[in-house]
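Have a look at this one before I ask anything.
The complex appears here without one of its protein chains, the remainder shown in place.
After this line comes chain A, so read on.
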């Protein structure tokens, strides 16, 4: 009886149970968009709030620097926890309201159970939607935790997550397009072709310079034109002789 009383006592005094669980970015499957410029993807808190079947489970998003300033007794949907006031006047905002029915335990194998923080873009400036799951305003680092509320009383919370940094985009002007260099093939091609062309030009010049001279006509190979003339002459004679005989 005594242990039971001891258990009930903290609840009666409004103590918030601290669940040993820290939210983390989804590990399986590997997601390309795990963190983008303004969103990140958390694993759903399955089998964490099993004792609180009638509580609302909220996600609290804070900057690493403002997490300590968040008070569990702040109610969702108020100015102190509105997305639109984060991070200027609200140290954190509360969003992604769910109940235990949304997080059935155990998690079926193969299911992708994620929460995309920052996916609602139509309520960014809508003051009537303070629990908007809007895109995050900067690269962070952010820390998140889950808070279970029964009515307006917080009953359980998880640990703060590790700091989550979002991606920052560089300007395309930083891309260098001039450091390609020349490939070996191109250099070889240019060199060889230039040499070949130079040899041909030299040959042409040599041809034209030696046009008039017989300097190259001395060897036996080039007596061919003379042989042709002689042969024609012989043929002429051969035809002549029979005619002469007749």
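Please note the rule applied: contacts are C-beta pairs under 8 Å (C-beta built on N, C-alpha and C of every residue); 3 or more make two chains touch, one makes a residue touch a chain; residues count from 1.
Basically, contacts and distances are computed from a predicted model.
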| item | value |
| --- | --- |
| Omitted chain, identified by the protein name its UniProt record gives, among "Tetraspanin", "PITH domain-containing protein", "ER membrane protein complex subunit 2" or "Large ribosomal subunit protein bL32m" | "Tetraspanin" |
| Selected residue (touches chain absent from view) among A:47, A:69 or A:189 | A:189 |
| Per the touch definition above, residue among A:77, A:104 or A:203 touching the missing chain | A:203 |
| Residues belonging to chain A that touch the chain removed from view | 29-34, 36-39, 41, 112, 114, 116, 118-121, 134-135, 167, 169-172, 174-177, 180-183, 185-186, 189-190, 192-194, 196-197, 199-201, 203-204, 206-207, 210, 216-217, 220-227 |
